[in-house]
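Below is one structure, written out as structure tokens; the observations come after it.
In this view, the complex is presented without one of its protein chains, the others remaining in place.
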Amino acid sequence: MRLPPRPQERIDRSRELTFFFEGEPRHGFPGDTVGSALFASGRRVFSRSFKYHRPRGLLCCSGQCPNCLMQVDGVPNVRVCTMPLREGARVRGQNVLGSLDRDVMSVVDKIGGPFTPVGFYYRTMIRPRRAWPLYERFLRNVAGLGKIDRGAGRTRRFDTEHRRVEVLVIGGGRAGIEAARAAAARGEQVVLVDEGLGPGERAAGGSFEVIAPARALGIYEGGLVPVDAGQVLIRFRARRIVVATGAIEQPLVFPGNDLVGVMLPGAVRRLTDEWSLRPGSRAVVIGADERALSVVAELRSAGTEIARVVDLRAESPRRIAAEGKKGRLASVLVDGEGLDCDLLVMSGGRQPAYSLLAQAGARIEYDAGRGVFVPIELPASVEAVGAVAGELPSGATPAATYEGGGKARGKCFVCVCEDVTTKDVRRAIAEGFDSIELAKRYTTVTMGPCQGRLCQLPSVRLYARENGTDEAAIGRTTARPPWAPVSLGLLAGRGHEPARRTSIHERHVQLGARMMWTGAWRRVHSYGDPAGEVRAVHEAVGAIDVSTLGKILVSGPDAAAFLERLYPNRFGDLRPGRIRYSVLGTDAGRIMDDGTIARLDDDRFYVTTTSTGADVVSEWLEWWNAVWGMGVEVVNLTGALAAVNVAGPRARELLGRLTDLDVSNESFSYLDAKQAHVAGVPCLLLRIGFVGELGYELHCSSPYGEYLWSTLLERGADLGLRPFGLEAQRVLRLEKQHILVGQDTDSESNALEAGMPWVVKFDKDEFVGKWALEHVRERGLRERLVGFEMTGWTVPPEGGQIVVDGRPAGRVTSARWSGELRRAIGLAWVPAALAEEDAELAIRVDGRLEQARVRLRPFLDPDGERLRS
Amino acid sequence: MSELEFLSTDRTRTGGGFEPVFRSPLADALAAAGPDVRDLSALGKVEVRGDVEGFDGLASAERIPLTPGRTLFLCAPEETARLREALADPSRTVVDVTGALAGLELRGERLLRRLTDLDLDGLPAVGAVARVTTIVLRTGEEFRLFFPQEYARSMAEVVLDAAAGL
Partner (left out) sequence: MSFLIPCPNCGSRDVNEFAYGGEIAVRPEARPNVRELGSYLYFRRNVAGVQREWWFHRLGCEAWFQAERDTRTNEVLLTERPRASRDEAPPGPEAPALPDTPAV
């Protein structure tokens, strides 16, 4: 039922919109919100409360409270009072069993239930422990807000946008608009955001941008203000922030203060002015300031009869209580005087909406004169204007609570979101929760959807009175983002995760490779037959994409000296065209990475790192370069170059087909580095052997990686060439006892105990980690990384325990079945005393102990004849 | 061995049954893209460590200062060799990064705002675009992005997805 057209109304009566409530068609006009249209259709109950399932109706009608949360088009927890009405919208009530009007769970309100007293389930539902999952399922069903569809994928699109602005004004009321105008007039670039739909009109003619409806979620360091603009999260970086969030009308605390028909003045004003609706037929108005009491005129103009006006500035009633029938307001008692009515407009004054300011670092203090918290001492670059700054008309401070007295014994809510009553708060205080921060966590007051907008001040007043102190001493709880509710989808955004792919990636996919993640890289696990891939490398030739290897160019007159100082191995005497292996250590002597270093010429070295270590090592090199200030340039070429390792007894034959280079063992020996064209592509060729067979790593510019790969596969087919993946490589390197940093070592491992004393050149003057390694040498080795082979057929799990005298004494770091050796092999950390050839190890496998023998030398080709052949 | 030939993309040889093919890292990823997105990966790119203050060897090359000691030069693909030669100097480290960086041209400030928090009025700059370190250049509403080629597909996906959301 609409009133006759009114001057300020927002609705366009010339057009009708149809939407559905619980499946039934309803009507509204453009300009309506879902809430106003439902109210117009006669609906008064909008939700059921959190614990007691009490019926609740429009309270604030401005998106501040929990009372109108509904499910709209599948999205739970929508505040329908501010949600613009759309044609065809599907609206449902939530948190009910049955319907909004007949909610089966409302018996909780009458007879009590599992939640009745605050903290109940902390105390009760912990026993028996096993039963918690049951309790939890039950609690989840009866409490909480809304339901999410667990099967839902990304149905709605959310984007993130980054904006920079000189002045960001938050709040489009009178003060915000004025501030925006003034800044714009000074020539500043201004954006104003507001939660409502109104500011567009109010800002008309201003030379600044308005974004509405949009909610500022918080103020973070560096002037960062994320703004929820519906489908887009705008991350504003503002040089100056003007907060004009206004003040929030505070409810009074009395029995029955949550009944349907009890409203704040703002709700009345919006219903009548904007949507031409009559909020009730007979009203009682209780207010503490002019703004609240002025609704009387509006109500009269809407044809509401005024039963009584209580001006708290002029009178101080002792008792106020509302009584209802079936959850709807029926009468109000003021100091014993009974007044029949269906509308009670109440207001305990207005509290500046300071939360954003507090997040920004403002100090908030209780102003006893006005009975509210006000911001003082704002951080630089943040400004507060209008009501939020404390510019409020004077009003009366209401009592902390009003007793009903007599037979009025309805529940008296401090917090409507979480259904916390004055009784709960008193009980918490009696139990010793005297600090407001602790009491908040125990009672959950201010933790609901309103985030303290309507309950912070009333609860502080109550704490103060019950503790016999004042509000200033109680203080307030910390204001944290988000200031407004936000959907997780918006925060998640599009959810892209950057992935690195080698230039050969598409070929692997075509070959049917099984891909896996290693760090951010997509790599080939295998092409379906790891054992066959291993065999090809041993018997013919294999090719693996190793483009992910870290590749760093170190150049400059001090390059040799720099590496000499950084790595434990020696590089000063490395001849151009030769390669040397080293681990890279920290000053604590720990292994951080390993790789080969090729000297290209006097001043240039080509450093390779592990695939996952590339970025860390390059940063590490850059850092020491910065510390030492040497004449060195460090260039990370990891992605610049593709790399393929061609390995196997027939690798030389294959390479010979593709290059003019003399590939004979005499002129291209083990650990040689050469530049040459391979298949017409300029390459750096490194003769190294991580997988233990004769092998060449071919490094070339990335855009030719795919061509090189395809050509190798084509020209090597008749030699039995097979591409191989990481799984095959893991087996092959294990047969050689080549370690994988990060797999076989951890952040505690050093090169001496990891069995590589030969890379540590103690006779060098200095290198990073030397001191620590000297101390290790002096104290003696405590544990050792050794190879082992199983006596039986079992492959022990990686991470499996080495057991000595019934106690854990070490662990398996790698283990695989070697088809070549027909044995299970691995690497393990063992007590130093056990690091002897043939020493017996007991390894725990599925609770049993399995026997293994220590092998200190490579399982296969211990003298490296294949590598050097 | 003064020049690191294997870093360059213009030193391949055809013959003996070999015909090396330059393949842009964006080749597959942009197959379905509209005309507003262009692949610039083939452009010549040379990074120089050291002083380039007085350098005027190749006027047509575009110069992007990254740090006081690091400069990126962009040029037409066929000019890359000349640029490298002109820059060669014992006091400098000259690295051909043509193959290292993928290049993408796109239109529209709004689209860029969905991808990066860089100050779009303060370009060129190096910063995070779709969480990848990227060199961003601007000419009016046209933006050019240069980023590590291994992120090409990932970047193209994000860019096209963001464009679809506008």
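Letters A and B mark the chains as written, and numbering starts fresh at 1 in each.
The rule is simple: a contact is a pair of C-beta atoms (placed from the backbone, for glycine too) under 8 Å apart; a residue touches a chain by one contact, two chains touch by 3 or more.
All values reported here derive from a predicted model rather than from experimental measurement.
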item: Contact partner of the left-out chain, one of A:A772, A:V803, A:A839 or A:L856; value: A:A772
item: Touch criterion as defined above, residue of B:L66, B:A86 or B:L160 at the omitted chain; value: B:L66
item: Hidden partner chain, touching residue among A:G151, A:G629 or A:G847; value: A:G629
item: Selected from A:E24, A:E221, A:E666 or A:D763 as touching the chain missing from the view; value: A:E221
item: Where the unshown chain meets subunit A, residue by residue; value: 220-222, 224, 587-589, 619, 622-623, 626-629, 636, 750, 771-776, 779
item: Contact footprint on subunit B, counting only the chain that is left out; value: 66-68, 70, 117, 119, 122, 125-128, 131-133
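One rule holds in what follows: only the chains that are shown with their structure count from here on.
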item: Cα-centroid distance, subunit A relative to subunit B, in whole angstrom; value: 32
item: Complex interface listing, subunit B residues touching subunit A; value: 1-2, 4-9, 11-16, 18-25, 28, 41, 47, 49-50, 93, 95-100, 110, 113-114, 116-119, 121, 130-132, 148-155, 157-158, 161-162, 165
item: Residues of subunit A that touch subunit B when the two form their complex; value: 157, 159-164, 235, 237, 494, 496, 498-503, 505-506, 521, 547, 553, 555-556, 576, 600-601, 604, 633, 635, 637-641, 658, 675, 677, 679-684, 699-704, 706-708, 711
